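Removed: one protein chain of the complex. Kept in place: all other protein chains.
And then chain A:
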């Protein structure tokens, strides 16, 4: 329902998953005004998860991951042009090609880009890659086809680990360098990090943890790398997988609360300005957004998750064309997945928001398990390895702030039910406060219930 039809012109900056789903939702909710999507990539919206998996394996061409469009959009697509600025008073988006695009309501969905290697000279060596766009994936896949002697992956987060997995599946020699104590440890903590390390090594990865790459060597072409422990390797490809940088520079002079950590918005996806005042007409969604989540003590979360991009875009779009009382909060429980080294890893909740972890189902030995994370006695996350079917159960525990450790009795409980420290490095400073639970199953019936601090 269109309550306040003053939004005749909606502009979406960012034409990837969040931008596309928001546009579709706007039309589905009956928005009939003009709709403009601005994207700096020349491709129509495409799916990124396959880029580090099927595309690198050569099973799917990099230009064949286009996202299905769920309805006719009747939109003005401005692809291949970057938004360079925002004039919130004049309500215009300024494009790098000199044009400006007026709006009544704006959605910021500019996402992230790959964090570049910090030394531009080394980054410019032939053979040094990042992986974020389909162009990146096409170039890297082509070089993997050519049969390099060794691939160096710098950073063992999800993307880096998936790249290493694809290389090993192709039979390529791989070295992975990770500054932390184990792969995935930053996202999943110590217990699963250890499992990931074991599996990488079992799959023939030369995994080096606790080291950094101090130099990429080469003369025009990459030839090798030096490590902080004094060792060096020969390598003809290096993939920089050091995480993502949020695309907010174009908002530097907009007066919005936008910076390296994202565009801060409220639970209804409305952006804050630099004074912390919520704007009426500017919304944010997807990887670039930073929003408070009641389940996690209202900490501002930025989630680089496929599912979050979809869910948040739908909430943002709904709220852009709905009057105040009909607006919805973005209360989705965070979730993501990864596939690597024969493992299917799925997560619900926020594993880093934890102090303890317990293996509630299955076993580390079989690499088939569910790890449940808790913080100060309540369940805050669960991660499954090759066993995703009961994750809905744990999501419900998270939503209802169920006590941690979870009640025993799982049919396939194998390991000790005694929780151990979750060993998330650099734990956030978590403050003690009231616990919040979610109720309701339908988006328009979801509410939070506050239980006073115990």
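What to note about this one:
Note that a residue touches a chain if its C-beta (ideal position, glycine included) is under 8 Å from a C-beta of that chain, and two chains touch if they have at least 3 such contacts; residues count from 1.
The working rule: contacts and distances are computed from a predicted model.
Choosing from "Tripartite tricarboxylate transporter TctB family protein", "HprK-related kinase A", "Cytochrome P450" or "Phosphate transport system permease protein PstA", the protein name stored in UniProt for the chain missing from the display reads "Cytochrome P450". Annotation: of A:52, A:361 or A:380, A:361 touches the absent chain (contact as defined above). Only one of the listed residues, A:223, A:390 or A:448, touches the absent chain: A:390.
Hidden from this view is one chain, which touches chain A at 360-362, 366, 368, 370, 387, 389-393, 396, 407-414, 441.
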